[in-house]
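One protein chain is absent from this view; the other protein chains keep their places.
Let's look at subunit A:
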Amino acid sequence: MTEGFGETVLRLADITVRFGPVTANEGVSLELRRGEVVALLGENGAGKTTLMNVLFGLYAADEGSVELFGQSLPPGNPRAALEAGVGMVHQHFTLAENLTVLDNIALGTRSLWSPVSGTRALRARVRALAEEYGLRVDPDATVANLTVGQRQRVEILKALVRDARILILDEPTAVLTPQESLDLFATLRRAVANGLSILFISHKLHEVEAVSDRVVVLRHGRVVAEAATAQTSRAEMARLMVGADIAAPAPRPARPGPVRVALRDVTTPARGTATGLRGVSMELRAGQVTGLVGVSGNGQTALAGLIAGLERPERGTLEIDGKTPAVWTPRTAVRAGIGRIPEDRHGEGTVGDFDLTENAMMELYSRWPFSRAGWIDRTSARAWAQKIIKRYDVRCPGPEAPIRLLSGGNMQKLILGRVMETAPDVILANQPVRGLDIGALTYVHEQLLAARDRGAAILLISEDLDEVIALSDVIHVLSEGRLSPGFERGTMTPTELGAWMTGAGFEDAA
């Protein structure tokens, strides 16, 4: 199955990992050969990340063994994995943002007790590797000022500087623009040509198809299939990954209604590292999903804040149902019929230590029947929470349980229910499916489309281009605070949208 590649560099044998009663990996075996790209495919919670953490020595396996270049690896020791030549690019980057690129790369390359840092030699080496692998990045830049794509390059350089022979990439394209993804694939091809081996973790099937030589599918912690990429298909991989045929929601054609929210040439100030909006005009119509894509940090926070009532225009006007509100705060936004699914469900969407009842009535507590003559009516509140729990299938111990005990998907279902049950005219859905598995994700998407068909105006903000393309009737791209024109469904390819995301579309249009 793996002819044409070199010797086996990595062998995982019968790995089993348990966290208390939960089995994350069960009897997983995997081989990687020199010069080979193996894709590890699976849903959220399938055990991909756990397996990689075992390989990297962050977790110790309960059973089974890891063999690198024919040597068995002592468990639970990241240092040993590093020294054996394993480089890992985590999904959440492990960079210190206030330090420079060079400092981040230098960390751990020399003995702590070495009297000198050896930065000069390292800088030259970083430049040479960056040149060789097409990883453009300024070694003296502060990481906080880099884009997500550049940060990923720093992570890969970190591995290359340490003479990694095996690269593990955990969902590397989740946060990249299509162009950045293509650059990454080019880098990976050069690495493979130099004899490195790559384990590529993803759930994006077209990428797996594009870069990998072999696919290993994990489901519920077990290997359910293994095949040469050339001998399988996307549909086959999707079926193996989920364990059943899945149908993405197929939206009916939209019937756009009146304009609910309009921005006219709106500019907002930059806040800290968050970009403000620069002369943005857009309309959110009833019965229509307006999608917004862009690399994070290009003004999404400002736009979402504007519609949620957290931000006011510095210049330009915001109109709700044709009128400019005199006062614009989160409270007036809720009163105006704007339902909000915030980006950060732990930080802004919920209060972790409050129970489900309190979280369910958080935006409504001051209204009848939850507030009667200034007193909270727990009975009505609990009934409301129970209704949401039942109708939106929130798996929880009960309405009195603190919400932090819930999984991300169930927490999001509660937020979704809380918004949907008030039948809002406008729904602000900011990264509504981030971190959710395919079941919860499909459910959230179906609910949003149902709300659209009922006549709600929906603004969908996401970094996932595929998600936005699938759901939106009109797509805008945000880049450095500027907004592209609205593109109708089906008129733009991901690559064309990607050009707008990098700002190129704006220059061509200008």
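Miscellaneous remarks
Note that contacts are C-beta pairs under 8 Å (C-beta built on N, C-alpha and C of every residue); 3 or more make two chains touch, one makes a residue touch a chain; residues count from 1.
We adopt the following convention: contacts and distances are computed from a predicted model.
The listed options are "beta-galactosidase", "Simple sugar transport system permease protein", "RNA polymerase subunit sigma" or "Aspartyl/glutamyl-tRNA(Asn/Gln) amidotransferase subunit C", and the UniProt record of the chain not shown names that protein "Simple sugar transport system permease protein". Note on the undisplayed chain: of the listed residues A:14, A:63, A:97 or A:344, the one touching it is A:97. Touch with the hidden chain on the side of subunit A covers residues 57-59, 77-80, 82, 88, 90, 92, 94-99, 103-104, 106-117.
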